[in-house]
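Here is the structure we will look at.
One protein chain is absent from this view; the other protein chains keep their places.
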Amino acid sequence: MTAQEINDITGGELIGSPSLVIDSLNRIDNAGEKQFSFVVSEKYAHHLLTSKAGLILVPVSFKQQLLPGRSYILHDDPYQAFLKVVMYLEERRYSNPKKLSGISPKANIKVSATLGQNVYIGDGAFIDDNVVIGDNVKIYSNATISSNSRIDEGTIIYSGVRIYYETLIGKNCIIHANAVIGSDGFGYVRLPSGEYIKIPQIGNVIIGNNCEIGACTTIDRSFVGSTIIEDGVIIDNLVQIAHNVEIGEGSAFASQSGVAGSTKIGKRVRLGGQAGTAGHITIADDVTILAKGGIAQSIQKKGEYFGAPARPKRDAFRIEAATPHLPEMYKELKRLRDEIEQLKNKNKK
Amino acid sequence: MTAQEINDITGGELIGSPSLVIDSLNRIDNAGEKQFSFVVSEKYAHHLLTSKAGLILVPVSFKQQLLPGRSYILHDDPYQAFLKVVMYLEERRYSNPKKLSGISPKANIKVSATLGQNVYIGDGAFIDDNVVIGDNVKIYSNATISSNSRIDEGTIIYSGVRIYYETLIGKNCIIHANAVIGSDGFGYVRLPSGEYIKIPQIGNVIIGNNCEIGACTTIDRSFVGSTIIEDGVIIDNLVQIAHNVEIGEGSAFASQSGVAGSTKIGKRVRLGGQAGTAGHITIADDVTILAKGGIAQSIQKKGEYFGAPARPKRDAFRIEAATPHLPEMYKELKRLRDEIEQLKNKNKK
Partner (left out) sequence: MTAQEINDITGGELIGSPSLVIDSLNRIDNAGEKQFSFVVSEKYAHHLLTSKAGLILVPVSFKQQLLPGRSYILHDDPYQAFLKVVMYLEERRYSNPKKLSGISPKANIKVSATLGQNVYIGDGAFIDDNVVIGDNVKIYSNATISSNSRIDEGTIIYSGVRIYYETLIGKNCIIHANAVIGSDGFGYVRLPSGEYIKIPQIGNVIIGNNCEIGACTTIDRSFVGSTIIEDGVIIDNLVQIAHNVEIGEGSAFASQSGVAGSTKIGKRVRLGGQAGTAGHITIADDVTILAKGGIAQSIQKKGEYFGAPARPKRDAFRIEAATPHLPEMYKELKRLRDEIEQLKNKNKK
């Protein structure tokens, strides 16, 4: 593509050669002479001096600090403009799931299953009894949709995903490879002998619309009732959502985080990487748990929390700042003790 | 079902209308007017005042605190009575694995494999050379059982499970979707240059009877000898059991916990969520590691441990209680130092 063509997509102001040829995109610190990149804010402006990118999208406010002889696109909102280019390419690229269609003759589909229009089902995918697949759903090779499940319009299910029976998944979700949804909750009665008796997990999992679920993430079915993921929840790879958990709209879970059984997570809650919560607690709306945080008790107040066990970020950071002094404090305390003893002895004299 | 029918299953005492219609089960704080729920102990008795559940199973001792006009089942052991109802339903439900049978013509089964009676093997499952499958084993679609492995009677292997070669799995186990058993241990010799030379992992994995293994959990084969999981061990989703590990009877591993190589875990040991142990250590019987705990050294004494590195729970909780005071302690120490200096100066005068 030429610089002119890219500029036309963004609707910005082109500075430099309209005929400059660009062959790919890259981030500003990695981009080469034939690559297109972007800087969204002053914070990253220093990259302009060292970047080799052929064409750089920048805020209009940068106009005075551009290098002579280089090519730029000036735009009011460079991030959105860059996304326009990305989406333009996404539409045209080879592997766009939305372009897939057709039912493979090598897919294994039970006759009682119902398939919508413009559905794609890949080789070796298994669609069990009474499954209902909505329009424009794409199910990649070797995925499993078990009996009585329903996948609504526009949802994409990648290769190797395992959907257990009676799972309900909303519209326009994306479920990445080898994720497992609806496996049994980890529920047992422990006898006095220490032996575990399995409690049959006879509930299910319900996932709303516009959710994304990462690769190898696991979401367990409920003991009774449902494990519920509301609309617009995004979940990264290798995340555990246990049985009976409820997650409010627009919450986000970074990789390797986990939510234990029966916990209720509010709306727009965010868990950082490797963070976790105890079971049977409640997290209020708009709570953010930083990476590696451990939540042992319910949180009623929105805000950021840090540490394991987690504390409000401000408190936790003050503790963290004092922590390196601990060894010297220990020694200092002993010195003070000695000096006080000396003072006491002197006073006695 | 009617309240009378449910009461008959439990063998309890029905209070209220025998003809009350119940359509599902739910936990006490979520149940609605047509749902059946239960309260097992005084600890949860407060839910009786607010629950909307149509029918609630309670201990006989609650008889005096029931609300008028509502329906209850009184029972000596309400938890077991509730399980009776759950199991009654489990038996009758659509997707009971035990009801599956038949070998799919689309399964890929080597002629040297041996299959027991009443076995189910789903579409696209791969059963390799010399595999021995016991009676009543159920292997779901797209699972892989590699060569020379043996799966004993009654074990259920869900979709996408990968069993590497020479794995031995006992009776009545449940292995959830996309778990991997028998992958190579993470064993290398590191040369002085920093380069890693892979050590062939020529041992195997042996799993006892009545074990449950969660979705996307990984259990590595041993370098030599066997990685051993004894009877009645329960393992949640996304857990790592490394090579040469040995786990005693009745131990339990919550989600995202991990055991490093060659560690020996005793009987009835419990690891909380996201807890982990170092390699080459020993954990005594009846040790419980709370969530996120990190075990760096062997533990000889049973009991609860907390923190990373983990300490006996009592010690760890005392440290935890003192920790928020750390910033003020740091300031206080400086103040005391100043005051002592002043006292010393005064004494000199």
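By written order: A and B. Residues from 1 in each chain.
Note that in this section contacts are C-beta pairs under 8 Å (C-beta built on N, C-alpha and C of every residue); 3 or more make two chains touch, one makes a residue touch a chain.
Keep in mind that what you see is a predicted model, and the values were worked out from it rather than measured.
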Selected residue (touches chain absent from view) among B:M1, B:A45, B:A113 or B:L336: B:L336
Candidates A:T10, A:S183, A:Q256 or A:T277 - the one touching the absent chain: A:Q256
Hidden partner interface residues of chain B, rising order: 108, 124, 126, 142, 144, 146-148, 160, 162, 164-166, 178, 180, 183-184, 186, 188-189, 194-200, 202, 216, 218, 220, 223-225, 238, 240, 242, 244, 256, 258, 260, 262, 274, 276, 278, 294, 296, 308-309, 311, 315, 318-319, 321-323, 325-326, 329, 332-333, 336, 339-340, 343, 346-347
Interface with the undisplayed chain - residues on chain A: 24-27, 30-31, 79, 83, 86-87, 89-90, 93-95, 104, 106, 122-124, 140-142, 158-160, 174, 176-178, 212, 214-216, 232, 234, 236-238, 250, 252, 254-256, 267-268, 273-274, 286, 291-292, 308, 320, 323-324, 326-327, 329-330, 333, 336-337, 340, 343-344, 347
